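One structure, pasted below without further comment.
All protein chains of the complex are present and in place, except for one that has been dropped.
Naming follows writing order (A, B and C), and every chain is counted from residue 1.
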């Protein structure tokens, strides 16, 4: 296990990376939300994570799990929309799994607790066309890769990111059953879910951060579907 | 049939009498409404009829049924609450029965049309604890007294007023099924309905006006229940 | 496009409901709040009539109402605005307006489909 200072540094680094990424993706996420929602997912996410990133200094003395918890509460108060309680509340809740420090095992427990809370809070299942569609394959894949296949954490995480990407692609052809988009009924078919997409972006940044800290370099599988990311 | 000028004069005189009476009863009606409603029936009725009475001069050239119709539209715009559309809309609608002039027969048709419109607009039946509980016995009694018993109109109207008074008394021991009071459910039992009460007051003033114009003087039956009027 | 009129006893409730629903319709829905009366809490047939006329572009209007006298004054207003084709939805006012707002932005919307969609809001459950 890395020492506490390194763990904290890694968490803060991840936070910065996520915040920067979501700032870059703000208008893309908002475009996705404008098709089946109220065109605010990009600004919601950008605002919430920027506020958290601005608190870096307040976090500098905390235990790593406390930092994660405080990121959650900051998101709760600042993201707004459905994604605020989902991201913020679930991060806050799952942070307790990290109380003993951030290890491969505790990261699996964190991921599971996070998924459980999102499902519990929002009532969405796989196929509801929400962030759950990205999370379920990602968390299942991560857990199986670590616990059954004994893959190193970085490889497991890379596989999880690919799984999330397949989940994002899966949201496009289905009808929304939860959240604002569900009001559109059949008209939601054919549009990619913003929350699943932001989940993927965050996971990509976690992977990038892990690559730095675990000193590895993984090759991700061929992407499931190029449609899930904006034209670059 | 009285000439048009006398008819119009009688209508305007009735309007004045009703307006004065409702001004006198304003706080009593509001007290009734405060027990099972929102404490505005007195001011609603007073405001609406005062506005109509103030328009006396505008009415001075109109046909009698036009005056009645305009009283209705003035009430629609000025009474407010549930009683606005009920009183105003029904008077407006029923005024067409007076197009051929105000006679005993047309007054029966007016009364029936008025009752039909109140029931139709509000969906209340006898026993819903509304103005319908005063109107049904009054209109039935008036029609029967005129058409079956061949009573002179003044006597028929006096009987109708007594019938309305029994209807008002009947509202007290029952549960409200329509209007605001119905939200109170069982707690509405034991309170007299404000709209039934104002209906009675208006009918009393129509009777007083008719006594003047038909040059009669009728003895009303013993009152059904002293509880229906305020302590004087 | 079918217009919507929101008739609540409170002017600010009507405005707020219209505001939330406008977002659901992606900013394209025609939603006119017509709440309150001259004295504050209440409904006014004259205001509702004006709302009907404002909301109508010729395709007709669906009205969402809160309680008793809102219904009666809306009926009167519809009778008065004889040139506007309008119907009242028997639906919870906020939830019905949201559903209706989405439906009005559909190419296939009709007065009946908007009423139906508004009335489906009765079945809307909020807790999992």
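Everything that follows uses one rule, which is that a residue touches a chain if its C-beta (ideal position, glycine included) is under 8 Å from a C-beta of that chain, and two chains touch if they have at least 3 such contacts.
Remember, it's a predicted structure, so these values are computed and weren't measured experimentally.
*Asks:* Give me the visible chains that the unshown chain touches, in label order.
*Replies:* A, B, C
*Asks:* In the complete assembly, which of C:71, C:86 or C:102 touches the absent chain?
*Replies:* Residue touching the chain left out of view: C:71.
*Asks:* Taking the entire complex into account, which one of A:89, A:137, A:153 or A:167 touches the absent chain?
*Replies:* Missing-chain contact among the listed residues: A:89.
*Asks:* For the chain not shown, which residue from C:17, C:86 or C:102 touches it across the whole complex?
*Replies:* The one listed residue touching the chain not shown is C:17.
*Asks:* Considering the whole complex, not just the chains shown, which residues of chain B touch the missing one?
*Replies:* Answer for chain B: residues 34, 38, 120, 122-123, 180, 183-185, 187 touch the chain left out.
*Asks:* By the contact criterion defined above, which parts of chain A meet the unshown chain? Give residue numbers in ascending order.
*Replies:* Per the touch rule, chain A residues meeting the hidden chain are 38, 76-77, 80-82, 84-86, 88-89, 121-122, 178-180.
*Asks:* Which residues does chain C use to touch the chain missing from this display?
*Replies:* Touching the chain left out of view, chain C contributes residues 8-17, 19-20, 23, 35, 41, 65-68, 71, 88, 90-95, 98, 121-122, 124-127.
In this section, only the chains that are shown with their structure count from here on.
*Asks:* In angstrom, rounded to a whole number, how far apart do the mean CA points of chain A and chain C lie?
*Replies:* Centre separation, chain A to chain C: 39 Å.
*Asks:* If you average the Cα atoms of chain A and of chain B to get two centres, how far apart are those centres in Å?
*Replies:* 68
*Asks:* Provide the C-alpha centroid distance between chain B and chain C, rounded to the nearest whole angstrom.
*Replies:* 32
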